[in-house]
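What follows is a single structure, and I will ask about it in a moment.
Every protein chain but one is kept in place in this view of the complex.
Now for subunit A:
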Amino acid sequence: MATRAPIASRPGGSRFAQFKLVLLGESAVGKSSLVLRFVKDQFDDYRESTIGAAFLTQTISLDDTTTVKFEIWDTAGQERYKSLAPMYYRNANCAVVVYDITQASSLDKAKAWVKELQRQANENIIIALAGNKLDLVQDSSSSDAPAGNPDKRAISTAEAEAYAREAGLLFFETSAKTAENVRELFTAIARKLPLDQAGPRGLPRGPRPGVDLRPEAAGTQGGGACNC
């Protein structure tokens, strides 16, 4: 059930494609923070666990003619007790698997999520591994952010990079707090998505292929009227 990315040609030869992106990783590694930085360019030190949004969207222009829109699904905390539903993985085109470079166990968890993705998701899903909280290990000379401490690092860049290469994943170390590599991460994913092979077909999502349930979409009067 591999899905073809809905791609539409626009006048002048420009392309627009929409992709579903899912986030995975242990609780509190910064999954939502990464998205919030990417989508709204915000960061909140004391963010509560995810609440309130169905999904967020953000658009990236790869070049003058190509625009990629991400529909980003957050776990909504359902990963906490391994209770993510198949619906979450369904038709995901890409995934960001996040770990915390200051927590040794979080890379093992990330590896387990990659396995789960390979089991549940589309075969040709693009997976990126993101080692988050880079700001915590950078001292002030390498960043404008408040000073971190290199001693806090628990997972070396080389180790994670070696795993990512072996497993065929994109790899970035990121900081949702300083924004370092966040945009680069999503742009790299966009560049790897199969924009060309799908070709100009269909319309971008919105007018869905099935029926639209919204009341205004249907040709019926509401309430008391009857169509007998």
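Please note the rule applied: a residue touches a chain if its C-beta (ideal position, glycine included) is under 8 Å from a C-beta of that chain, and two chains touch if they have at least 3 such contacts; residues count from 1.
The rule we apply is simple: contacts and distances are computed from a predicted model.
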Which of "Vacuolar protein sorting-associated protein 21", "Cell division cycle protein 20 homolog", "Mediator of RNA polymerase II transcription subunit 17" or "Rab GDP dissociation inhibitor" matches, in UniProt, the chain that is not displayed: "Rab GDP dissociation inhibitor"
Chain not shown, touching residues in subunit A: 1, 27, 36, 49-57, 74, 76-78, 80-83, 85-88, 90, 208-211, 213-215, 218-220, 224-228
